[in-house]
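One protein chain omitted, others in place.
And now, subunit A:
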Amino acid sequence: MTALDFTPAPGAAPFPRMVLAQAGAEIRAMLRNGEQLLLTMIIPVLLLAGFSLAPLVDVGGGTRVDFLVPGVLALAVMSTAFTGQAIATGFERRYGVLKRLGATPLSRAGLMLAKTSAVVAVEIIQAAVIVAVGLALGWRPHGSFLSAALLIVLGTAAFSGLGLLMAGTLRAEATLAGANLVYLVLLGAGGVVFPLSKFPQGVRPVLDALPISALTSGLRAVLAHGAALPLGPLAVLAAWAALSLGLVSRTFRWE
């Protein structure tokens, strides 16, 4: 057995190494959790394949798959940045994990950076899977990759803010229930698979102001119609991000 030398030799690891270690642990936790995989991978792919192959919804012009890929990409972002992150962080808070990590040299800023990196890494895997399935189903992408990436970054910021807002203030069980409910409502009412044009005119302004609608319509404008930079959706997402992250910084409880 290796001899253990307990003689004090304190010191923090370099910041990037701490963040990488924590991000790696977060990614493994996300990919290992069955319910999270259902939410982040299986449901988006099933929706994409199912609604592309079967004529269940009238997408109003264009092919079904061209309409669905941007919507499902937005759903994938929401499932990881919002639903998955809210539930995981809520339970980490409840189990004292956030508290315990606070006693290590990893700062809170470092922990948040690690969480964000892990969310982005999982989103890249999701996007790769969705794009591959979409291409196999005959999807023909348009528009600028950078515009789509910018929408996804802002969408991730907005959904992370909303997820952490729940996780940092509510009980873990309430976060679990609430995050799933919000996911379902936004899946139905955010233009993911059902076009927003099918909803009554009266509720459109409300629906258009939702972060999911901004992300679906922005991605659709770029990827289906080749728009350069959809400023309206970008502005809506930026506003949600600023509002939610501002509230998080004020209300988040670590214990």
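Quick note on the criterion: a residue touches a chain if its C-beta (ideal position, glycine included) is under 8 Å from a C-beta of that chain, and two chains touch if they have at least 3 such contacts; residues count from 1.
FYI, contacts and distances are computed from a predicted model.
One chain of this complex is left out of the view, and of "Fumarate reductase iron-sulfur subunit", "Cytochrome C oxidase subunit IV", "RNA polymerase sigma-70 factor (ECF subfamily)" or "ATP-binding cassette domain-containing protein", the protein name its UniProt record gives is "ATP-binding cassette domain-containing protein". Residue A:Gly96 is the one among A:Gly50, A:Gly96, A:Gly188 or A:Gly226 that touches the chain missing from this view.
For subunit A, the residues in touch with the chain missing from this view are 1-13, 17-18, 21-22, 25, 28-29, 32-33, 91-92, 95-97, 99-100, 102-107, 255.
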